[in-house]
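Apart from one protein chain that is not included, each protein chain of the complex appears where it belongs.
What follows is subunit A.
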Amino acid sequence: MIAKKVLLVGNFGVGKTSLIRRFVLNEFSEEYISTIGVRVSSKIIKIDTEEIKLLIWDVAGTSADEKVPKAYFLGSSAAMFVFDLSREETYNNIKNQVDIVKQLSGLGTITVVGNKKDLVTFKEIEQLKKTISISIDLITSAKDDENVEDAFKELAKQSLN
């Protein structure tokens, strides 16, 4: 089976850890992440007929945060940038942040995910899509388990390219 390292990045509190929890369902102490700023989880996902083992790196803090060792971004096959649909400060600089992740990881494309769908209206999402400087790949809710599996599937697909 092939294994791929994938990253989840995005501002504090956008729901990265919640998405991973929802997807992976194996609990792992939060201490680890606060000490070294990352937590690695694994999950096998099936894309068409192929099974892929995803090693998901949950990188705490923003990508621009100096505290996060640059090495965390190395050797990854895909990355998801998560923002919070209900908090503008998590996406008003999104293009820049995604570019930084691209630079650090060397990846050409980043899966952009707007989380906390349950906290905003359809209208607000439409409005947001118009104002945002980047296209959103998926709209999720870790809370209501909406599109979470799809988001990771997208990530897995990206990792195969």
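The rule is simple: a residue touches a chain if its C-beta (ideal position, glycine included) is under 8 Å from a C-beta of that chain, and two chains touch if they have at least 3 such contacts; residues count from 1.
Keep this in mind: contacts and distances are computed from a predicted model.
Engineer: Can you match the unshown chain of the complex to its UniProt protein name from these: "Cell envelope biogenesis protein OmpA", "Fe-S cluster assembly protein SufB", "Spermidine/putrescine transport system permease protein" or "Electron transfer flavoprotein subunit beta"?
Structural biologist: Options "Cell envelope biogenesis protein OmpA", "Fe-S cluster assembly protein SufB", "Spermidine/putrescine transport system permease protein" or "Electron transfer flavoprotein subunit beta" considered; the missing chain's recorded name is "Cell envelope biogenesis protein OmpA".
Engineer: Check the options A:3, A:47, A:119 or A:160 and report the residue that touches the missing chain.
Structural biologist: Touches the omitted chain: A:3.
Engineer: Considering the whole complex, which of A:17, A:41, A:140 or A:158 touches the chain not shown?
Structural biologist: Residue touching the absent chain, from the options given: A:41.
Engineer: Which is it among A:76, A:90 or A:111 that touches the chain not included here?
Structural biologist: Hidden-chain contact among the options goes to A:76.
Engineer: Write the list of subunit A residues that the hidden chain touches.
Structural biologist: That gives, for subunit A, the contact residues 3-5, 26, 28, 31-32, 35-42, 53, 55, 57, 69-72, 74-77.
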